[in-house]
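Before I ask anything, let me first share the structure, which is written out below as structure tokens.
Showing chain A:
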Amino acid sequence: MILEGKQRIWSEYQKDIPDDHWYYVRSCIRQNFFPASERMFTHIVKDVLGKDLYETPHHTTCGGIAYHCDTIPQETAMTIVARQFALMTEAGYENYCPSCITSFGNYAEILETWREYPELEARIREDLWKACRREFKKPRYLAHSSDLIFHWRGEIARLAKKRLMDVRTGQPLRIVEHIGCHYAKMFPSKGVGGAEYPYVLAGMVESWGGQVIDYPERRHCCGYGFRQYHVKANRGYSLSNTYKKFESMEPYHPDAIVTNCPGCPYFLDRWQYVIASQTGKTYGENGHGIPVLTYEELAGLVLGYDPWDLGLQLHQVAVEPLLDKMGVEYDPKAKYLGLNKEDLMRPELPTQIKCY
Partner candidate 1 sequence: MTERFNDSFHPFVIPFLAGMAFVITVCLIKAVVVVFQMESGERRRYLLSLLKPNIIVKNIYDIIVDCLLHVRLWKRNRMLGFMHSSIAFGWFMIILLGHIQVLLYCPDRISTFYYPIFFDWFIEGGQHTLISILLDLFLYVILAGIALAIVKRFYSRLFGMRRTTRPTLLNVIGLYSLWAIFPLRFIAEQCARSGNLTLAPWWAYSIALCVFMCVLPFSRYLHIPAEMMLVTMRNAHITISRPGKGIARVQTDSCPNCGVCIDACPMNADPANLKDSTVYLTRQIRRHNDRRVGQISDKCMLCGKCTSVCQVGVDGPKLRILARAARKYNIGPDFSNVRPDVPKSSGKILYFGGCMSQLTPLIGRSIESVLKKSGVEYKWMDRDGGLCCGRPLHTAGRLKEARELVLRNQEAILASGAHTLLVSCPICYREFKERYVLPGISVIHYADFMIELIQSGSIGLKEKSDICYVYHDPCELGRGCGMYETPRRLIAQAAGIAEAPKNRTESVCCGGSLGSLSLDFAHREKITRASLQNLYDSGADAIATACPLCQATFSRYSDRPVKDLAQIIDEQTVAVIDNSRRRETGCDIEGATLAKIGN
Partner candidate 2 sequence: MTDFGFKLSKSSTIDLSRVELDRFEELCRQEPGAKVCIGCGSCTASCPAGRLSGMSVRKVLLGLQRGQKVNDMLQCCMLCGKCTMVCPRGINTRNLILTICRIYD
């Protein structure tokens, strides 16, 4: 691997990311899967970095899941998106930041479509007006929330309490970065670092002291694949794709996986349990899995927050080995206590993969 080659490509895919005044839209599913992630993001941006980040409870789904499951036509998705933009316009913002990768891709795709077919945009404006009497301006900047964390990765590194280092050996942690398919595969120029060698997560890992792992199936989908998972008959295929990725990264012995998509961490995390249950195979050390974190969770750990406050107890794969390596202090007894120290109850622990 020639690092200069990658750096040259990274330098070609720079993206303008304004430093302040963002309109933030949440993901449909992330708060269920990784409850602290979006909370952590708003906290870092607003409270830690002191930036202006605006949210409104009126926003809805972007229609991306339905669109990618082939259940609604693109025009419908466009009208939904037009309403989101209208909410942003009404709030007086022009920098749009979705938390979801599929949303990000959906917005990028729709904006590009409108650029190519202005008559379609005009029709959607008309439809939106007819539907809810709203008007919108297109966002001036579109960035995914991971783009923002990438943008501020240096500041986070300066404020860091922990680094991505094995405190026992002093070696950098080996981190697999997994990018959601809809981030840059459709429009390489919309992603930091492009589509082939995306830099958005790699940049964070590097700044926070870790070492990025590049493995053969790096580009491959996490396995979710929308209808592949949602239709049960296809679910084995979804699982097989995840399996392929793990088989490919296994020889590198990664310490953790970091992702920037709602579905990816979920499937990379939960399918490890299914693979272990079906084949008996685990990919971490001593029968553990490989911990899978969102970039917000990783940022939270780096900034020194309590792992249980970050919701890491809700991961299927035990994060404790990673916490131990990073030197994060945690109370094993407090793992299943909620924010208000309410007992969340202990889950039944699987037998084929080591959990606590």
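In this section, a residue touches a chain if its C-beta (ideal position, glycine included) is under 8 Å from a C-beta of that chain, and two chains touch if they have at least 3 such contacts; residues count from 1.
Selection rule, in plain terms: all candidates are chains of the complex that A comes from, given by their letters.
These numbers were taken from a predicted model, which means no experiment stands behind them.
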Identity of the candidate that touches chain A (this complex; choices 1 or 2): 2
Interface residues, chain A side, partner candidate 2 - complex: 232-233, 235-237, 239-240, 243-244, 274-275, 277-280
